[in-house]
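Below is one structure, written out as structure tokens; the observations come after it.
This view holds just a subset of the chains, kept in their places.
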């Protein structure tokens, strides 16, 4: 509702084109409705350089494939996370560019592979068991037009492993660190680089790891100030945020 | 200790200009200054582009002032968070540039005010009671050479308040959203912008807010994929990460 | 035992059609009918205007069907929640009016479809995965004689979706809002309407959603004062309370 | 900004008593008035039939009084919860209608005492120690134009106490039940009446009551289907929701 629009309404009211009830109706929702949010949202998906991502979990085969086809009709690229091989097979038959990651259940269709990133997104995992989550982050980052550097199993119990990667680490524009158990790697990495670090706790561990809570709390309490955190096992969110940070302006 | 410096040292060692003991000495002392109760990390500004920030809580007046003076002797700028007015008065007597925020207990000394940011960091709070945390984020961001846009009390119970700020919101390069209680504002903001959003849960609330846990969980489970989270009340961490994201490359 | 039925008994007794012993016999199981494994509360429809609802979980086929038949012998309508298709088939063979919802496992028998509500009960869900819970609420509300308006997948990450429903939303007498993950939708809806809002957290999510705890806490800490909350996934309770609020006086 | 006030403005504008600029000025702060530290939501009374309620906790004397005066300038009634006697004294000097409850720290100004409720709101507490929370609910309900029936110390360890109130209980249109410790009273009351029951857990108790968590969980798991729950100690929210349920349509 711009002042101009308001002036028009008042003029029309004074001229008798609209009556008191109509003015009340228009004004009652002044803060929201006339902002035309559907359009804004449309602009947003255009600007994002990436359409809505489908979260496959809890969706039926029909629902997932249906939404995927609707999106692919209007956008070159697509990402589905946490879905099944069956969904992949369905889409692959029609869209041969579709790719599937067994590790993390992601389907991606990349028909526009332009590089949209300023630099490279680093993705590091503490252990072998954290790889599926790291891979979800990587697939997201690549689907959104970024180059990535991945390095797995460099946890803090053998510091020399991450220390030997210092040059690669420091050559990135943003770093994703994936870790379960005590989740200490983001603090160590955060202390080694002057980059934003997005920490992803994983549910890897047992007992008092409480399915990733120990790692989550460790990361939230990081003594390195450049660490922010996403949900347990949320490789997608980390890849998405990192892509926005890495985006060319 | 850059690789270049290391090469020089090795060359001088080979040329006999320095002996083995000297190499060991150089490598041993470089990284930090030992104040007995603290190891002041001068190496940090090399790694991070900003000197160590002093976390004032649980430190005595003597400790805090001691570390501050050690840092100010080698760096133009300084930030102390969660400290007391007494610390400020001590430092102000010697460093008249020192400033104090009553709201969040931050002392800042800014002698090098160069703009290091690509754009502007937006800082939004859901309620009036969240302002001290938002202010800590703002002071951090400004101390690190960024311009900020602040807007407080725009929580989701009155959506028109945040909607009226859409233009300002979208003109930022990164957005910090501070909220207590149910912590819903970052999800709403995250849906409105194509920017990285750093969410800061606050301990504002009572009962089942569990001193910020409700807000923290809400933010970690945000349905907006561009939201990452820092610790409860950690305005400093949000300001720090946002500064790295906004930094000119 | 409806008040009408009681009046008939008393009249017949006064007229001598039935004797004291018969009245005692009829009234003996007035408070409840003892099926050994369950005390069927026939008195409830006198107190609540709706017979006891059977919570099917943890009950055997025999128990559930047994209680259902005891209730259907004395009441026109019946609702069983969280039961199996097998229970439905058993009842359907005998009561062809029985209907089954695959989504939420509810069996309903509605032989008295009178409209008992003042207005319409709105039921909104944040995501697609929340639909089964929303559907349990809807079936409950309809079984208790209410008209409903349902609208799914209008979560806060795309605000325009719920904003486009403002007229429908405001035309209700009470609103049920179903959401998982961060559970922010009830706060937003609560801020948009001057109606009682019953929030239903769902177990939809992963990691730090803790099977609905994040959504539950978010809703309990809502900054909108018109929000009250029921248990995680408790669509039935929300539908039941909403029905009492909507009931013609 | 009430609908009546809006009608007057429009009429005056049509009649030429005020010009377009004046209408724009009047409407400009329709959505909210920016006090820098707070965005006072005048639009709220249009949406909710009651102006914004000030949550006094964590606000300074100046902030609270400032917001209160901004609201009282445009609305007949005001409610501040969890504030101090000092705030009351400040307002009382200027608004002699102001009243203060020592028990729950509420300030109310009621200049328009019209009855807006369909019936009476019942407020029951389990123990003596729960009274302050019950009183917050009562003051809220009365400030919003409702009649109330209050009955305290009727916990389940002495069932006859609540049973002796059955007639009063059943004469209400909605019931608020306030209880700490095991929080069992709402379940018992919910089983006795066919009314919506709003349960308020309180932080009364010790040890494994965990400051109200035991009562909260008990209420969320109520076997009575007509119980919905608000936050621990949130008498205000219960009174607010009950008022909307009781409101004349």
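Just so it is clear, A, B, C and D label the chains in written order, and each chain counts residues from 1 on its own.
Methods note: a residue touches a chain if its C-beta (ideal position, glycine included) is under 8 Å from a C-beta of that chain, and two chains touch if they have at least 3 such contacts.
If you're wondering where the values come from, they're calculated on a predicted model, not measured in any experiment.
Each chain in view is the same protein; 4 are placed here, and the whole complex, as held in this structure file, contains 8 copies.
Convention: only the chains that are shown with their structure count from here on.
Chain B and chain D have CA centres that are 39 Å apart.
Here the CA centre of chain C is 27 Å from the CA centre of chain D.
Centre-to-centre separation between chain B and chain C, using Cα means, comes to 50 Å. The set of chain A residues touching two or more other chains comprises 30-32, 35, 216, 231-232. Touching chain D in their complex are the following residues of chain B: 128-129, 131, 152-154, 158, 160-161, 164, 204, 206-209.
Chain A contributes residues 29, 32-33, 35-38, 40-41, 57-59, 63, 201, 203, 211-213, 216, 231-234 to its touches with chain C in the complex. Residue ranges on chain D touching chain A, taken from their complex, read 3, 6-7, 10-11, 13-14, 20, 23-24, 27, 30-31, 43, 46.
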